[in-house]
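A selection of the complex's chains, in situ.
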């Protein structure tokens, strides 16, 4: 699936590329980096998983070349970047449907509304909403165990924004991890669990998890509760939890030819690879657009601090 | 030549003095970041609030849930390791053949040499599923299985140190007991264990200290949810896990969130420091007793 | 039943319980090892040892992890070995029983008991941030060196203490200086014991994950480090990483990596035990 | 026919693993008499003494051939319970070894482990034994104080009292006075003299003068062999064997 239309091998490139950030995007970038090894064996690509927030901090301080992000850069991060003389370009690489999951043995949750999710996750719920029947009376009188993204993750920001209504605002008494694998582990082994994370992680572990259809009580984008899937994410009916995934490349980094080569390779293969790891590809023309945008940035648009 | 002697001695002294430097660095690192932390969060809040959500919108800075998690796993571990370890120590001392002892002791110590990630894997993939087969409500992450596995890991610590302590009791006391017609059991519990009690205590304290500071087992198997509970069946979070969790997320340098790991680290350090000194102090006193 | 019959019965009962306790730990260990081997052994082949990490469990390997582990092992040894021995020699042969030496002793006992994750915090501030070494091999090795230093010091002291007083007296009585005595008599005689201690300490370092996580060792490092300033990962971190993945295939990888890690640890421990054994046999004072 | 002997060794060999520590020892010891074992260090005195109450049982690799008879019964026979045997054959060691408990608890330890709880019996036995061991007057006011606070000589007499409390008929003593100062040492010697009225006593000593003063019979051991066994007076004035003579006159040891 890889490297079909990229440059003539480019294998004489060397150097290193540091990437960090979102765990949601990580599987895509990991896949790209792995395929890129065949392309340019001498280029050392390292990928960390600090969550979008953690990655952004490093990125805006100029410590890394590329940041994986499951949300857009926020104002304060932009400001830090500016202070450090770093300009950047944002490139979309795939779609994700943030998935709400429960344990497969959970036979009471058939669907859930956004309002109910808000009731569970808003800061006021901390220490008070502790049992299933507090959400819907017909649900059992048992403890609810919550698993969700950690505060450094873009998923967390996106989820709180979309559900609670305010970014970075939620209860704190749940199992929070930047590493979605931990959340999968937790939900898949805990019958009283409810959690959320990127679609790819659900897709990979379907057999151990049960996705919950989400009802946004807005019939204009599809009536009733909707399960995330290729279809529903692409056509936007899985709202409000569908979202784009990004990488950001810094102006400093594009000075390195290996970075330029890598990003081009990334955009060439993002469609196939994101699908392979369980995300939803962008329409082809969008990838083209991204490439152009990057080309511009790389060849002199370094001043254009544009998204 | 005498100058050379002096130079060598100074170099050696310097190497030894580095250990003091290390301690100072540890304390300095923990203190300097914690001081900044406590300039924003009062010590009273830190010690009395019942929730630990420093990373969230509604920030609560009560260390108690983490302490409770640490306490819970430690208690479970000691509950496993103490009876088994002590029985082994007594058995090896009073009952087993010397030859058996020379083989079994190093074998037992293998338990202590296995890396703790490996124990974490064991707890998560073997012990938890096994326990779930007869404890229905048991969550995938829980204090129980982490504690049990940790207990297995520290068995040799208790058995070896206690065994040393019991062996250090002068032979003459054991002979006195036998000479009076005591059985081995009576000798062990009536004479040897009381006489070695301080050494046994030292082993237990060190084991506690070890359990308190243990990281990977709990990080893998006990969960990551700070919860003020003594229920061993649900996910909890220990002080050490919290530090790992935050480190994995790479909270940026200089933020309050970053400092929380140093405040947590300080708490951990204080606990283990007290325990270690206590054991050291008891050991000193006890060594004098038999010299 | 008379009292002494009762006593004898209790005695027997405890004996049975003693055997049970002695073996329960070993049995659990055995179950565990067998479980790991069953799960992981089939996964180990040449490819597994020589492949870079991959998103596909089936093609992922541990090359970078074990290479990182070997790097860390060697670097830590180079740093901690001379320091530890020098400190041990000072404390055992030179230090007078003053307040200071007493303090040094308590201090070292304390350091030995400081949880490894605290060393991680120290390394994070001191090496990663202050000395700007980043998440490099050198930062990792320095951190672990501090961690094992107390262990090396303590075992060095024990080994030195096992050299009988009479040997030192013999040397002094022939007009040897302190350092001559240490160099010609004490160190050669205790070298086996010291080496044993160093190896045991290294086997501890090999298994550590927590402090390296804290200083920021990375998850995805698809190259073998070629200098101490390179980023790295080690086996325990790779295992931790795979263990936390829910897919069964990665757990298999974790089990396979555990087998390799255990082989390294057992090998180190085996060498140490062998050395100690040989030492005990060779020298009878 | 001569008086039946209290203790007797018949063709006794003893081994520590491969090491042959005692070589076909034959000896019979008279009731209510003091027998002293002398000989250079390592010759097997302690080993032999300890076969009489089977104290060597727990030493790995130790084994014996031959028989030890107590009142004519083989104490290594299968049906003999060691704990019962040791109630019959008390022992006092070289270094005073009181338990780290009170004086009272030390003396009654042997009764307690037999399950005796009756306060009155315990107290009576305690007083009686301490009196017999000639230490009652020195400790009667501090029975609940730690035994470790006593002087070495007092501790040793306490250990003797402790042994007497379970009413043995034989008392084995392994260099009981060698760790003591001259005055305490003299007291122990006196005590032995008193005790032999009621008990059969076997004592190991490396002090020839002491052997001469306290014992009725003396056995001289050399490298695991019993070289000479005779009335003490005879042995010291006209030893048969040259090794005995050399030893007694201090040629070696």
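For reference, chains read A, B, C and D in written order, and residue numbers begin at 1 within each chain.
Please note the rule applied: a contact is a pair of C-beta atoms (placed from the backbone, for glycine too) under 8 Å apart; a residue touches a chain by one contact, two chains touch by 3 or more.
Everything numeric in this text was worked out from a predicted model, so none of it was measured.
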Chain composition of the complete assembly in this structure file: A x1, B x1, C x1, D x2
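The rule we apply is simple: only the chains that are shown with their structure count from here on.
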Relative to chain A, chain with the most remote C-alpha centre: D
Interface ranked first by C-beta contact pairs: B-C
Rounded Å distance between chain A and chain C, as computed from the means of their C-alpha atoms: 39
Approximate Å spacing (C-alpha centroids) for the pair chain B, chain D: 48
Between chain D and chain C, distance of the C-alpha-averaged centres to the nearest whole Å: 50
For chain D, residues that touch 2 or more chains besides their own: 83-84, 113-114
Per-residue multi-chain contacts in chain A, two or more chains: 48-49, 179, 182, 185, 188
Pairwise touch network: line, ring, star, complete, or other: other
Pairwise chain contacts under the document criterion: A-B, A-C, B-C, B-D, C-D
Chain C - residues contacting chain D, complex: 3-4, 6-8
Residues of chain C defined as touching chain A within the complex: 52-55, 216, 218-223, 231, 244-247
Chain B to chain A touching residues, read off their complex: 51-53, 55-60, 124, 128, 132, 137, 139-141, 223-227, 234-235, 245, 248-252, 257
